[in-house]
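For this depiction, one protein chain was excluded, whereas all remaining protein chains were kept in their positions.
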Amino acid sequence: MIEMHWVVIVILLPLTGAVVCFLWPRQTVVSGLITAVGLFASVLGLTWQVLEQGALRYAVGGWGAPLGIDLYVDGLSLLMLIVTAVVGLAISVYSSAYFRLDRAKHFWPLWLFLWAALNALFLSADIFNIYVTLELMGLAAVALVALSGGANALTAAMRYLLVSLLGSLFYLMGVALLYHSYGSVDIAILSQRVESSPAVWVAIGLMVAGLLLKTALFPLHFWLPPAHSSAPAPVSALLSALVVKASFYILLRLWLEVFPLTNTVPGQFALGQFGLAQILGLLGAAAVLWGGIQALRQTRLKLLVAYSTVLQIGYLFLAFPLASIIGWKAALYLLLAHAVAKTAMFMAAGNILFYGGHDRIADLDRVAQRLPLTLSAFGLAGISLMGLPPSGGFIAKWLLLEAAIRSGQWWWGLMLIVGGLLTGAYVFKVIGYAFTRSDLPHEPGFVPKRMEWVALVMALLAIVLGLFAPLPLALLEIGSPFGESLR
Amino acid sequence: MNWDTWLPLLIVLSSLLVALVIFVLPEDRSKTRTTLNLGGAALKIVLVGIMVWGVFNGHHYETRLPLLPGLDLVLRADALSMLFVALSAGLWMLTTVYAVGYLEDSPHRSRFFGFFSLCVTATVGVALAGNLITFLLFYELLTLATYPLIVHRGTEAARKAGRTYLIYTLAGGALLLLATIWLYTLTGTLEFTARGFLSTLDSSHHPVLVIIFVLLITGLGVKAAIFPLHGWLPQAMVAPAPVSALLHAVAVVKAGAFGIIRVVYDVFGIEFSASLGVTLPLAIVAAVTIIYASMRALFQDDLKRRLAFSTVSQVSYIILGIAIVGPMATIGGMVHLVHQGVMKITLFFCAGNLAETLGIHKISEMNGVGRRMPWTMAAFTIGAFGMIGAPPLAGFISKWYLGLGALEAGQDWVIFVLAGSSLLNAGYFLPILYVSWFKEPAGSWPAERCFGRYETALALLAPPVITAILALTLGLLASAPFSPLEWARFITTLEYAP
Amino acid sequence: MEALTQLQLAFDAVLGLALLWLAWQTLASPELFRAIVLFIAFGLLMALAWVRLEAPDVALAEAAIGAGLTGALLLTALSRLEPKNKSKIPHSKKPESEVDE
Amino acid sequence: MSYIFLYALVGMGLFTLGLYALIIHAHLLRKILAINIMGSGVFLVLVALAARTEGAAPDPVPHAMVITGIVVAVSATALALALMLRVRSETGRAELDEEPLSKFDD
Partner (left out) sequence: MNNTGENTIPLSLRLLLMVLLTVMAVGLAYAVLSLPAQAPGLSVYAVENINISGVSNPVTAVLLNYRAYDTFLELGVLLLALLGVWSLGCAGCQHQSSPGPVLDSLSRLLVPILIMVSGYLLWAGAHAPGGAFQAGSVLGAAGVLLLLAGWRIHAGLAGLPLRIALVLGVAVFALVGAVLILPGGQLLAFPPAYAGGLILLFETVATLSIAISLTALFLGADPDEEDAS
């Protein structure tokens, strides 16, 4: 049997789909859906292949690093691909009902391009290639935000574009310094060569700054709430679930493989990295507080959900000062759970908006009871975000707390607890309105059942993730992206 | 397919599946819903019966599913869990019957009964949990499942009560989580083990263990409504009567109390706890709660609020029994877990009947109600006397053993607490009995509804009557085999093995 | 040879300073049109720098794309932004910000 | 070899200058120009340092990267300009107004 090049297929298929959608706008929804299903299956194929063979390296063009570009799949990238596939499929189904044709014909090519960019990004082992995928992702994301039209969305998209380009340039400057220091842009080669030097330090600073900007870590989050809240609901979902995670993934990858300098004498650098990790942890903690408080203060549902993303991103950075395998796994599990739950939440918000024509939280009592499926989705997703059992969020929180206590830095764990309580407060602020019933002031919009069910399925998935944690956690072990033993 | 490994899971599923089906059931399918509810409840009772018999005969039931690497979701039947499971299963049946009658024709029944079943699922899960993480899982599920029941009516007061409830319980849950993980990092295991699994730890860890103990008890104390963490409970009285009954007699407060038993006995071990010096403070907190809440109860005119404060006080009997280190007191505490449940649910059923039938919410409106609703008030009277601790009712048995246990352990001061509390109990129950039996009715009732043949609907009347009879029987036949008292003795022999 | 190197270095220094100066002028110019023209000039100077750095491919790309097409795009955008002579810009929608202020 | 570092330093200077202008200016067209100048700075660093080959032809890989970068830059600029025009037609201004998001427009 011919060896299947799943690694390539998961990049080429969405690109092909995008091209097909672009060429035949009238059939765009069908082509898009077929692509989404095919892509989901391909990622399953890749998963199976990786489970059988272990971590894979694929030399595009047959050259191999350092001259050519390598693709690399290990547990970490595979998990990201799976998250993208799951969320992507859900978003595709949701969008097939959400957009009318005049916007669908723009949405589908852009979305499939974005999907291709994400997959290419997660698979790339080349930091310059990652720059190209970052730009591909950023432009697609901006265009998708702008799709809702209107002053707020366009302004938000504009700001997002500038931020995205700025972040990319910082990153690219870092790439330039690294390349000119070590003559390679391949992550594996760099990880063997990198030593402590001023250029490397400046490169780290630039790349971390650029990626933090793209990941919207406090205080660089200013662009996120307007962009994520004014985009169309499925776009908000994919931005929060996937796009901000992509830059986080790069940061994590570089942190784990390029920055640690495991083969150099521990000393100055280790200390420096420790300091940087503490700073990232502090920013994460600040993000938890700020995002939580801001979410509580919002009067509009989508903004609330967007600020909740700011908070959850803060969680991810609490893993940096812990620097343990459990901590990284916890962060990745959190990323997974958050992606699924936030997708459900934005979809639910989108349904409410669709139905009631607005998303003012104070008037939700007019809507919530009439959309029980949507409300259940919101509530279940909220449980996972709060980190209550049984849910994916709980597993992640448990692991992160465990890592915090084991590393003797329990105060980071405390931030998790605080964040959970803040999340509880804003989630129930919304849920509280579900139990009263008021009259609708106007004719409600029709919400296609598909949109309600997809939201609910994703929310249920967030819950189920709390019961089947060993599987994804074992998947993450493939290729030991986090190192062999506790550092 | 091994029966012994699946039975605990089946017991949990018997209400979980019911809950899920009810959620998707259309509002108007009330027959189907009732059938499902009662069917599920009956099935659960049968399964629990089988299990109790099995445990008594030395069977080992355990379901184990991987939850995290190194941590399993464990449902296990041991003697202690049987006590709580049997109580929950039995009272669920009655409360379901009651709730069907109570909520007839009211809106949102699918939602109500769905969460109601979920609540019972969580309670049973709490009871069967074989380790601390499983306990935590169901404990939090209970928080979430009861919230919609508290805010069910959707009024501003209900929403406020729901908010208060969440603030208390979520914060408590967070402490519990923190303590659990901390414990796990110290020991690498969370399995409930008779006489604890911590005594082998190096003594340098003991100060940390004391902190963990305080965190655990605080986290659990929220649900058990220990003073000063009881604030949510009286507010939660806005919920419909069946919910109050369930919350206060079975599910929430008992989950907290049961958790404290688990922590003291099966995590720390009672002797190790005593050696850490944490039991006496716990006993004192329980004693303060008993007296304080009884005093507060005296001054409540709202019937359900008075009962709520009474609950706060009575649940601490259980904790007191645990904290007095000694087998007799333990028996008293554990048996009170069941006895208080049966008696308090009777009282809440009756309060619900008064509200539903006559619109009575306040004690000042109860003049002469005994003549209008003699059966209800008879049941209420039995429950009230039980609470006071009058022989030969169930409450008497609990207090008797608590007192004996205190003397046995040399904690004579407890006798004064018991006596004081009994006086206060009498102080807030007897006036109710007096006005309802001996005062003249005021003429008309606040909102009377007619239910035909009986003083109220049969579905509302039968449950309190049954539980009242049960409260009487539990006292009279306390020494019969399989009675809670005998079962508590059985447990105690395990915990205090020579 | 020495003199040639000196001369080259002087040229490089002038070119570098010119680049910085043009960039500064571009960004500080009070008039948008002037800024764009300066930017195009900047692009052409960049092309010169690429040649100096032995990157003729980049120089061609910069001249054609960086200076040429980007310049054209910027100028059209400006003409659409500031319809000086053409008053036929659809402005049916009243800007909300003005209402607030 | 010193001219190589001279150009690299100019590149860094352009990067910093562009960043300053990007933050300072409100008008979107200026922000777009600033981003482009920052980009040129990065490209200059990439290409300048590629010439450190002592006599031999410069390293072609950074050259190729910069050509890629230039195309990416022009694409992004085109999108940014189109977006700017739309912002202008919706809000009447070609600036990022810091209004609170009080109103939702879908």
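Some notes on this structure:
We just call them A, B, C and D in the order they show up, numbering each chain from 1.
Note that in this section contacts are C-beta pairs under 8 Å (C-beta built on N, C-alpha and C of every residue); 3 or more make two chains touch, one makes a residue touch a chain.
Owing to the predicted nature of the structure, the values given are computational and were not obtained by experimental measurement.
One chain is not displayed; in the complete assembly it touches the shown chains A, C, D.
Checked against the full complex, the candidates A:G75, A:G88, A:P109 or A:P234 give a single residue touching the omitted chain, namely A:P109. In the full complex, chain A contacts the hidden chain through residues 5, 8, 12, 15-16, 19, 22-24, 58-63, 66-69, 106, 109-110, 113, 116-117, 120, 128-129, 132-133, 135-136, 139-140, 142-143, 146-147, 173, 177, 179-181, 183-184, 197-199, 201-203, 205.
In the full complex, chain D makes contact with the omitted chain through residues 1, 5, 8-9, 12-13, 15-16, 19-20, 23-27, 30, 45, 49-50, 52-54, 56-65, 67-68, 70-72, 74-76, 78-79, 82-83, 85-86, 88-89, 95. Mapped onto chain C, the interface with the missing chain covers residues 28, 30-32, 56-61, 64-65, 68-69, 72-73, 76, 79-83, 86, 88-90.
Heads up, the rule we're going with is that only the chains that are shown with their structure count from here on.
Chain centres defined as mean CA positions place A nearest to the mean of all protein CA atoms. Inter-chain spacing, taken between the CA centroids of chain C and chain D, is 11 Å. Centroids built from CA atoms put chain D at 26 Å from chain A. Contact of a single residue of chain C with at least two other chains is seen at positions 96.
For chain B, the set of residues touching two or more other chains is empty.
Listed in rising order, the residues of chain B touching chain A in the complex are 23, 65-69, 73, 111, 133, 136-137, 140-141, 143-144, 147-148, 151-155, 158-159, 162-163, 166, 170-171, 173-174, 177-178, 181-182, 184-185. Chain A contributes residues 128, 132, 135, 139, 142-143, 146, 148-155, 157-159, 161-162, 165-166, 169, 172-173, 176-177, 179-180, 225-226, 229-230, 232, 300, 302-303, 353, 358-359 to its touches with chain D in the complex.
The residues of chain A lying in touch with chain B in their complex are 372, 376, 383, 386, 388-390, 394-395, 397-399, 401-402, 405-406, 410, 413, 417, 420-421, 424, 428, 432, 435-437, 467, 469-470, 473-474.
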